[in-house]
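Quick one: structure below, then a few questions.
Only one protein chain is missing from this complex, and each of the others stays in its spot.
Each chain carries a letter (A and B) given by its place in the written order, and its residues are counted from 1.
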Amino acid sequence: MKRSTVSVLVAVVLLAALPATSRAATEIQFWHAMTSVLGERVGEMAAKFNASQSDYVVKAVHKGSYPETLTAAVAAYRAKQPPHIVQVYEVGTQTMLSSGAVYPVYQLMKDHGVAMDWNDLIGPVKSYYSTGGNLYSMAFNSSTPILFYNKDLFKKAGLPDKAPTTWDEVESMAKKLHGAGVKCAFSSGWPSWVLVENMHGYHDQPFADHANGFDGLATTLKINGPFGVKMMEILARGAKEGWFTYGGRLNKAEALMTAGECGIFTTSSAYIGNLTRASEGKFTWGTGSLPRLSGFPQGNSIIGGATLWVMKGAKPEEYKGVAQFFKYVASTENQAWWAGVTGYLPLTNAAAKALEASGHYAKNPNQKTAVSQMNTGKTTPNSQGIRLGNFTSIRDAIEEQMENIFSGAKTPKQGLDDAVAKSSEILKEFAALYK
Amino acid sequence: MKRTVFRNRWLPYALIAPQLAVTIAFFFWPAFDSLRLSLYRASPFGDRLIFIGLANFQRLLADPAYFRSVATSFVFSALVTFVGLAVALLLASLANAKIRGLAIYRTLLLWPYGIAPAVAGVIWMFVFHPSFGVLPYLLSFVTAYQFNWFLKGWVALVLIVVAAIWKQFGYNLAFYLAGLQAIPGSVLEAASVDGAGPIRRFFAITFPLLSPVTFFLFTLNMTFSFFDTFGLVHAVTQGGPGDATSILVFRAWKDGFEGLQLGYSAAQSVILMLLVVALTAAQFRFAEKKVTY
Partner (left out) sequence: MAATSRVASAGAVATAELAGHLPAARRRDMSGVIAHAILVASVVVLAFPLYYAFVISTQTLDEVTSLPPKLVPSTHMLQNYADAWVRAKMGRLLLNSAIVALAVAFGKIAISLLSAFAIVYFNFRGKQVVFWMIFITLMLPVPVRIVSTYQVVSVLGWVDTYWGLTVPLLASATGTFLFRQYYQTIPDSLAEAAQLDGAGPLRFLWSFLLPLSKANIAALFVILFVYGWNDYLWPLIVTNSPEMRTAVIGIDSLIPRTSQLPEWNVAMAAAMMVLLPPVVVIVVMQRWFVKGLIETEK
């Protein structure tokens, strides 16, 4: 045979042999719902872990949106082939907790002798995903709502370059913006999450009974109390007078902010990445904490985003790998890196300090807003989080009534009462499953 | 009817086996299972399965949102079917003459059939786009009203109706054209000799003679708009704004695959099943009675 042929054959054999050696490592399936830039970062995190050791290989697989990823995990579990790790959005927390299909993170770490400083987790993150002081799922990408404002539009309306801090300021500034011809003076993404769930927690108001579902399955919402009604009255007035533009459910309204049409906007801190890219060369913007309503106590904003849950049904040596991966993810160095490139909240106080020390927050002050907001707030039973069964349907029900309130079809009290009634029915359905 | 029959004991079974296997596994079994599941309350992960009899159905029938969805579906289907057929019939009548090149026209009219409703939706989504679309742009010269389908339910409904009719239109037109061309000229001539004007001729003769075609297209468009438009809604409006475009099939999918309420979704599927059976039964009843040949 010719020498060149032999060398080609040798190369082929070597190349064929290469994957075989890495396949000897234990594979860990990690299903997530992150897209585009964030999806790449997840892949990078997994790749860095894989490169740092040779016993385990984490395969990060994008499975679709949050609901699709959860459905996929459910189907896989039922077919007895669950992934090891699945990223579930915060709305699915109760579903996961009640399922009997998860391996609690604190238990996993304990069983595999991986020490974690649970107390260093930032308060709201820890409280949302813990029961009885023990963490059930691994916080991964947590965000919280903050306020964004378009500096160029502020200038146009003759407003100083400063974010509003109270709802009174929001109202007066939005009125000025509206008067100056701004199409969308104030709007918000994730209407229920920001304007109802977070506003309640931010002012230490209960969202649902049983301490928002932490003390047992919730049976009814409490959003139609004086605080809830007052918030909706402000927004209904804004909608009627034209300075509040309702932009749709989920994060549909972000399109308005992205297009540079909104003066003041509240939404998840995770929006920073997209807004930075979209506004480049078009307009300048800043951030601030969520506005407060005077006359109500200080609470804290609530976590959103997703966490990593470990599914039952895998082999012991695979769980060892999962524990190692989580340890890697939670390390200060990696948390600082992850939060820095994604804009999500750093998991631990140590990571937050590292970001501060490295000057990252000095260069990216907007990323610090969310952290500062969480640190200034007080974590109370009403602001530790929300755990509801069938939360997706409940959010839908709330947003549907919000739409009725904003369009003027119902008064705030009426709309909220109807939302509470519908939600109670949904909660009852869920509770009936686990009687 | 005399029928030549091959004598072979096992061969016929072997021949039908593949079709039967697939049909039993993926049709009958799921259909029965849907019926069964609709009587249960099921937890997403399968750890709980509680028999609740007809409670899912009671919940559906007591829910005003469900009735809104039924209404939306019927309104949507009625618009797609009636407007689609009426416009197609009108244009076909006007275009009905002895001309050459019908085969070419046919090809040029039928190609939208190959476009998935979802893709048609994506195209029309942009045509209707409140900020960049050509339609709102043109309308802005006529009125200051904001045709924003993100926010206004009726605009979103119009959007999906237009996308659906557009996709089906050439098909409806082609069939009506063919149906019209099949009507013997002598019948109409006789009528005009009798003194009947064009409109009278149309309603007394043409339309009844077209009833097989109308009937066929009616059934097809109704079925299409009830079931095959799932992709259209999912890709474009996701049932919104609010629940303005939440047609029945979309709801059933959403409650099952996003809300993870499997029993509740199965109950909705069962109701859809009854609807289809009723539609099919009505179809045959009507065909026997009213369609004139």
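By definition in this document, contacts are C-beta pairs under 8 Å (C-beta built on N, C-alpha and C of every residue); 3 or more make two chains touch, one makes a residue touch a chain.
What you see is a predicted model; the values in this text were computed from it and never measured.
Peer 1: Of A:64, A:242 or A:286, which residue touches the hidden chain?
Peer 2: A:64
Peer 1: Which residue from B:182, B:204 or B:282 sits in contact with the chain not drawn here?
Peer 2: Final answer for the missing-chain contact: B:182.
Peer 1: For the chain that's not shown, point to the residue among A:58, A:76 or A:290 touching it.
Peer 2: That would be A:76, which touches the missing chain.
Peer 1: Taking the full complex into account, find the residue in B:122, B:139 or B:205 that is in contact with the omitted chain.
Peer 2: Of the listed residues, the one touching the omitted chain is B:122.
Peer 1: Provide the residue numbers of chain A that touch the chain removed from this figure.
Peer 2: Answer for chain A: residues 31, 35, 61-64, 68-69, 71-72, 75-76, 78-79, 81, 189, 250-255, 257-259, 271, 274-275, 277-278 touch the chain left out.
Peer 1: By the contact criterion defined above, which parts of chain B meet the unshown chain? Give residue numbers in ascending order.
Peer 2: Looking at chain B, the ones touching the missing chain are residues 2-6, 8-9, 11-13, 15-16, 18-20, 22-23, 25-34, 37, 91, 94-103, 105-120, 122-127, 129, 131-134, 137, 166, 169-171, 173-175, 177-179, 181-182, 184-185, 188-189, 198, 212-213, 215-216, 219-220, 223, 227-228, 230-231, 234-235, 249, 252-253, 256-257, 262, 265-266, 269, 272-273, 276-277, 280, 284, 287-288, 291, 293.
One rule holds in what follows: only the chains that are shown with their structure count from here on.
Peer 1: Taking each chain's centre as the mean position of its Cα atoms, how many Å separate chain A from chain B?
Peer 2: It comes to 39 Å between the two C-alpha centres.
Peer 1: Would you tell me which residues of chain B are touching chain A in their complex?
Peer 2: The touching residues are 41, 43-48, 50, 59, 65, 131, 150-151, 240-243, 255, 257-261, 264.
Peer 1: Could you list, by residue number, the parts of chain A that touch chain B in their complex?
Peer 2: Spelled out, the residues of chain A in touch with chain B are 67-68, 70-71, 74, 77-78, 95, 98-101, 246-249, 252, 255, 259, 390, 392-393, 400, 403, 425, 429, 432-434.
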